[in-house]
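All protein chains of the complex are present and in place, except for one that has been dropped.
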Amino acid sequence: MPLTPEQQAEIDAQRAAPRETLRATAPGMEAHLYTAQPVLDHGFVRVVDYMGDDAAITQAARVSYGRGTKSVSNDEGLIRYLMRHWHSTPFEMCEIKLHVKLPVFVARQWIRHRTANVNEYSARYSILDREFYIPAPEALAAQSTTNAQGRGDVLEGAEAERVLKTLRDDAMRCYDHYEAMIAQEGQQGLARELARMNLPANVYTQWYWKTDLHNLLHFLRLRADSHAQYEIRVYAEAICRIVADWVPFTFRAFEDYRMGGATLSATALECIRRMLKGEEVTQETSGMSKGEWREFREVIGEGKSLQT
Amino acid sequence: MPLTPEQQAEIDAQRAAPRETLRATAPGMEAHLYTAQPVLDHGFVRVVDYMGDDAAITQAARVSYGRGTKSVSNDEGLIRYLMRHWHSTPFEMCEIKLHVKLPVFVARQWIRHRTANVNEYSARYSILDREFYIPAPEALAAQSTTNAQGRGDVLEGAEAERVLKTLRDDAMRCYDHYEAMIAQEGQQGLARELARMNLPANVYTQWYWKTDLHNLLHFLRLRADSHAQYEIRVYAEAICRIVADWVPFTFRAFEDYRMGGATLSATALECIRRMLKGEEVTQETSGMSKGEWREFREVIGEGKSLQT
Amino acid sequence: MPLTPEQQAEIDAQRAAPRETLRATAPGMEAHLYTAQPVLDHGFVRVVDYMGDDAAITQAARVSYGRGTKSVSNDEGLIRYLMRHWHSTPFEMCEIKLHVKLPVFVARQWIRHRTANVNEYSARYSILDREFYIPAPEALAAQSTTNAQGRGDVLEGAEAERVLKTLRDDAMRCYDHYEAMIAQEGQQGLARELARMNLPANVYTQWYWKTDLHNLLHFLRLRADSHAQYEIRVYAEAICRIVADWVPFTFRAFEDYRMGGATLSATALECIRRMLKGEEVTQETSGMSKGEWREFREVIGEGKSLQT
Partner (left out) sequence: MPLTPEQQAEIDAQRAAPRETLRATAPGMEAHLYTAQPVLDHGFVRVVDYMGDDAAITQAARVSYGRGTKSVSNDEGLIRYLMRHWHSTPFEMCEIKLHVKLPVFVARQWIRHRTANVNEYSARYSILDREFYIPAPEALAAQSTTNAQGRGDVLEGAEAERVLKTLRDDAMRCYDHYEAMIAQEGQQGLARELARMNLPANVYTQWYWKTDLHNLLHFLRLRADSHAQYEIRVYAEAICRIVADWVPFTFRAFEDYRMGGATLSATALECIRRMLKGEEVTQETSGMSKGEWREFREVIGEGKSLQT
């Protein structure tokens, strides 16, 4: 269970005390505030604060473009226009602050997104809890045989059992030793900043993470993508659900233009033009490498099923 | 007058409609929201939105440092500790969004602070208003004779009159021509993106500017400093007054450790140690250059008055 | 002429003295070093320093992806793969430092690209030269009647003459007054930091600008685009020619995937799939707005000419 009773009580107290503000509020976001969305076996995402809404984006765009933006009939149309033409600064006018509990190996991928503010729990100062990510059986994937970074089939039977037992046993043993090294009766106790090095990368950490909406959407595009590692993708998907409630116009435009869209090269566009004129284009005549051609066929809906 | 009646009406409407929120609110900041603080002759600063308060800073610090921070007796003490030891990330947990109207030459200095989000009025799309900064008589300074970048005495008499007349006349004439080039009866009209190049750097622009508290304080340290150009300093000072109401503990710590503090070199610290032991230290025996020695004497309160 | 004889002599001296280095060198870039590429009437771009080459990008990618990248047959193939899949960090391993002379209104657009290092000539300390951008006759465009930010036909005849005369006269008069205010016999002289406000936005400034290749390509994608203002586009195009000589594999991939490519929405991709299956799709049945449909038709080569 991700939250202690004390934490839950604190959340309940925070949710029980509305205050008055003159700021813009997003009703969909108020409903999320402080509540923890469970992710993986011990993790969570919860909104701690936010700034702005869909209207804040169009307001900023209208400062920039002046009366010109009036001609776009409505807020959703303007947001779609901004998204389509890669106008990033209006989306930077919204901000979100999340409290996230996540395994260290996920945190290591996540932190690579540099344009964000972070306060992470410090294992130099404080003692980490005995909480480790152990994959659910359906997430226990084999190495892909075709893709160096990917996952293949789900492990089953004796192999699955052995892997899960290994992960659990090693985590528990390492944590036992971590505790023992830190404070052993009648001994000095190893410095926390050293002892933590004995903990494997599936131990949970937590942080406050704050970023603007433009950079958040960039994070989501990469991490909610089907090529992202499952363990970070489930966090990205939980955040997607929050963003959909926070800035619904923006999220719909994001789904259409980014998540569901694709960037085609000059070569690929030329192929489409030829195909639309009736020409039969093959990999050999496309000007693309085999890898590009395979990806291109998937994008235009002639992917795997036709390759069989 | 910086605001049009329409803008003032919009502000009044926004201030008249409080909403409920579960987020942290800063009462001192709610009082500022939307209201324009006049700066220079046509400029202003107004708070459009904010995130967080003093408690948000200590909350983030406590996530990082865990129980260790409990030993610091109270929030103000903890904030002072964080400021003193250059812990920047907790201060990044607060965010502010300002609407600023400012002369272009001030905007050019301001934009050099890169860690911020900006939406500026676009003179490619829209037509700039006929508003130019003309210094008040007491701000009409001569070039310093001792400091390449500084100001000397205030200009007076005929010279002052001539300068003010020149600034006014050139601004008006350039604006007349800007208007004429854009749209002259029976003509096509020059593209706005070209016509704007005829406007001098004291023309007013405006933008939405959003940044976190850590970067804001860095901006204020440099721009509210006595060495900053007067025309940007008055903006920084207006923002200081807002920050003092927003996060009072933080602002007091900032005044003590940053605005009123000084960084001393190893050489300077060694001089202080020698002086405290009773040694008479001169520039020659200090190990400092003349410039450093002069600055050092000012810092330790033996500055100009003793040099006469 | 953009360079003084002293500057040219300095460039000649720098180019005459090769040194030995163990670093990676890019022969195409060595040929550019220090030489000024003229842009507009008084501007230039010149390479002052650089770090890395195409091989530095694949080297960094191979650190990240280990042996997996060996399977990609060669450096150009790997670079294309990285570009296609938006792997940005390997491209950040190259760096360029440019010395640019440019009109202030161009500098104001340019500086919005925040991930760069900049040292600009300071008009607080120093006196600006009497150099202003005056458009060549073929760049003297009218305001577009269909696009709020765009240019229409080139101005001609009396209107063109009047505009050019106005731009020239106002620039010269403002500069005369700038000089006079700074230093007039028997007077104190206005502070430089104030006097500069009388100069219009076509005055030239200069800076050192340093950025990594990933952010440079992002800059070029936006600023070498046909929608960018002509006066910044010619700088971007000059830099494109430099980058093509510096990292030829990267630049070719950039041209194919970015400059010549296009991002299609989920809706647009679905239309292509329907069209490839033989369905006749119209704006009404496309699910797109009129604006999106028009842009879509241009991308798939059925643009303006077919709409007549």
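Per-chain residue numbering starts at 1, and chain names A, B and C are given in the order in which the chains are listed.
We adopt the following convention: a residue touches a chain if its C-beta (ideal position, glycine included) is under 8 Å from a C-beta of that chain, and two chains touch if they have at least 3 such contacts.
The structure presented is a predicted model; accordingly, all values stated were derived computationally and were not measured.
Q: Which of these, A:Thr35, A:Ser88 or A:Gln229, touches the one chain of the complex that we don't see?
A: Checking each option in A:Thr35, A:Ser88 or A:Gln229, the one touching the absent chain turns out to be A:Gln229.
Q: For the full complex, which residue in A:Thr21, A:Gln37, A:Ser64 or A:Asn202 touches the chain that was left out?
A: Residue touching the chain left out of view: A:Asn202.
Q: Spell out, residue by residue, where the missing chain touches subunit A.
A: Its contact residues with the unshown chain are 103-105, 108, 111-112, 114-115, 118, 122, 124-126, 133, 135, 140-144, 148-153, 155, 159, 163, 166-167, 170, 173-174, 177, 180-182, 184, 187-194, 196-202, 229.
Q: Residue-wise, where is subunit B in contact with the chain that is not depicted?
A: Those residues of subunit B that touch the unshown chain are 65, 68, 71, 77, 80-81, 84, 86, 148-149, 222, 255-257, 259-269, 272-273, 275-276, 289, 291-292, 295, 299-302.
Q: Where does subunit C touch the missing chain, residue by residue?
A: So the residues of subunit C touching the missing chain come out as 14-15, 17-25, 30, 33-34, 49-52, 56, 59-61, 63-68, 89-90, 92-93, 95, 97, 99, 117-122, 125-127, 206-208, 210, 212.
Definition applied: only the chains that are shown with their structure count from here on.
Q: Please compute the C-alpha centroid of subunit B, do the same for subunit C, then give the distance between them in whole Å.
A: Distance between chain centres: 30 Å.
Q: Just give me the whole-number Å value for how far the CA centre of subunit A lies from that of subunit C.
A: Centres of subunit A and subunit C (C-alpha means) sit 33 Å apart.
Q: CA centre of subunit A versus CA centre of subunit B: separation in Å?
A: 35
Q: Would you mind listing the residues of subunit B that make contact with two or more other chains?
A: Touching at least two other chains: 118, 122, 125-126.
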